[in-house]
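Note that this complex is displayed minus one protein chain, with the remaining chains in position.
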Amino acid sequence: MSKRRFSFPYLIWMSIFIVVPLLLIIFYAFTDNSTGKIVFTLEHIKAIFEPLYLKVIGRSLFMSLIATVVCFILGYPAAMILANKDFAKKSTMLILIVLPMWMNFLLRTYSWLSLLENEGLINRFLVSIGIGQVQLMYNNFAVVLGMVYNFLPFMILPIYSVLVKIDKNVIEAAKDLGANNAKVFGRVIFPLSMPGVISGITMTFMPALSTFVISRLLSGGKITLIGNIIEQQFTITGDWGLGSALSLLLMVLIFVSMIFINKYGDESVGAGGLL
Amino acid sequence: MGKKIIELKNIFKKYGDFTAIDGISLYINEGEFLTLLGPSGCGKTTTLRIIGGFEQPDSGDILFDGIRINDVPAHKRMLNTVFQKYALFTHLTVGQNIAFGPTIKKINPEQIQKEVKNYLKIVNLEGYEDRDISTLSGGQQQRVAIARALINKPKVLLLDEPLGALDLKLRKDMQDELKTMHTDVGITFIYVTHDQEEALTLSDTIVVMNNGRIQQIGTPVDIYNEPNNAFVAYFIGESNIIHSTMVKDKLVRIDGVEFECVDTGFGQESPVDVVVRPEDVVLVPSDKAKLKGKVTLVTFKGVHYEIWIEGPSFEWKVHSTIPQMIGEELGVTVDPFNIHVMHQAPIDIKTAETAVNI
Partner (left out) sequence: MKKLLQRVYLFMILLFLYAPIIVLIVYSFNESKSRAVWQGFSLTWYQQLFSDSKILNALETTLLIALVASIIATFLGTFAALGIIKMKKKTFETVRTITYIPVLNPDIVTGVSLMMLFAFIGIELGFVSMLLAHITFCTPYVIISVLPKLYQTDISVYEAAQDLGATPFYALRKTIIPQLMPGIVTGFLLSFTLSVDDFVISYFTTGGHVENLSMIVFSMARKGVNPKINAVSTLLFITVMALLLIVNKRELSSKKRVSKNKETLLNIEK
């Protein structure tokens, strides 16, 4: 009874649909087919470092970073408060926080349009109290807001699930040894919550970095991020070389940030950490 | 000696409908090893936590060195706790765990290092400073927890069933170590356990609790030999507890037969409970005693044989190094000094038995 052969269908599938596409990206990133012949080239890679694209990459990194930081600042306290609640209220609150995550990603992003438009609700409110219209859409603010809105629950949940598992006795022990509330947080609770923090940061930063929907819908195309450029190459321009090179860059950026993030904590983005 | 370091006055504590502590008053002498002993739910851990500051009593006072500390938060009380599940800081090394308290007090780091080494020695974990908590066994973790508490030089150490999770051999070894530590360090230990043998081994004073009330306070010898009521008798050591009748001073009728004893003051022809330890029952040939019985069960226990003898109205448990045959007719005798008479308990002996067996 060798159960190993059970996995063969999947192994074949995996090779065709996961490995080959990846190889294709590398292939197209490093080759030029325009002349009909396949030639190794570094042109696409070099193109990434043109000022135009560097600007886009920089902007993506910057905005994702801001969105992640905002999510952390807003999300950590929320996770802490949630973790301290008693059982019944906890589940209700959890459902409430999880619910938006299950709504369609596009609809969640689209929903801000009514609020952010010049004639939208927020602006009408601001006008009515005398502040006047503020440009809330088609700019950096809208995109970052969109990122924070979409990924906040992904920051709250991992942190919450780690906080809630901290043994109450450990906190009592810290107090018993002389730590006041601030010290208990700084020396015990926060360090112990690191795996959750890392999960949260990972699940916020990575999708933010690679998004194209948020920037398209909320900035009307005015703000271009890495995702938008890649999308353009594959739908309009047809420059698969550049598109693949940028995709490769994205993968490298994400890989690097994962290593960087994991240096500061445990191996939380592994089989156990994702579910 | 003789100075009251901790005093509890009329402590009451309820959780919803459940009364955890139903009026407890006691005092603890400086340097004592005092054990709160009782079954699950009797209130012993709650009492300990109230002393430690992790729970507030509904009413009553807690005095430390004569001063009322009800309103003093846990982290300011001059005592330390060893928790049942150790509660070690998994993100810190052994050394960092132990150094936690002194670090908070901003003691000079060099000094802290010296003290950490010192206390590691006291708990027999020399050289373990940089070890990861997850690599330690249960017994080792327990010792780190003890060192972590003791390094703060508290006046009182609270221990909440610290040996509960250890296997038998390790537990016995740790009991010896704790006893030595207590003598060496010289501070007051307040210990909580449900294991009566442990209590008897370790304590200077035992407080037996049940249903949120104190049943008896005394030295191990006192409690073992002269339990106040059926509950205490059942809880400490195995016993034969028999509903009997006090005929008059120094004479009691047990199982239909009159025995001489040494207790007085119970009146005449009054109902009493009698406690006889299994090891105090002497089996003789049946014609040499007034009380006769038949052997129903013999079990080898290593240290002794456990023999059940059925008398006229009571089944006696006897510990003897001499085995007997099942069905054998024997006589049951007890030395008068080994018959302990108590007022008949309002509680059912069966209830006491179940309380003990939880």
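Chains here go by letter, A and B, matching the order in which they are written, and residues are numbered from 1 within each.
FYI, contacts are C-beta pairs under 8 Å (C-beta built on N, C-alpha and C of every residue); 3 or more make two chains touch, one makes a residue touch a chain.
Because the structure is predicted, anything quoted here is derived from the model rather than measured.
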Option touching the unshown chain, where A:115, A:164 or A:194 are the choices: A:115
Residue among A:8, A:40 or A:260 that touches the chain left out of view: A:8
Residues in subunit A touching the chain absent from view: 1-11, 13-14, 16-22, 24-25, 28, 74, 77-78, 81-82, 84, 91, 93, 95-100, 102-108, 110-115, 117, 119-121, 124, 149, 152-153, 206-207, 209-210, 212-213, 216-217, 227, 230-231, 234-235, 240, 243-244, 247, 250-251, 254, 258, 269, 271-272, 274-275
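The definition used in the following text is that only the chains that are shown with their structure count from here on.
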CA centroid of subunit A to CA centroid of subunit B, Å: 57
Complex interface listing, subunit A residues touching subunit B: 167, 169-170, 172-180, 183, 187-188, 191-192, 194
Residues of subunit B that touch subunit A when the two form their complex: 52, 54, 73-76, 80-81, 83-85, 87-91, 100-101, 104-105, 148-149, 152
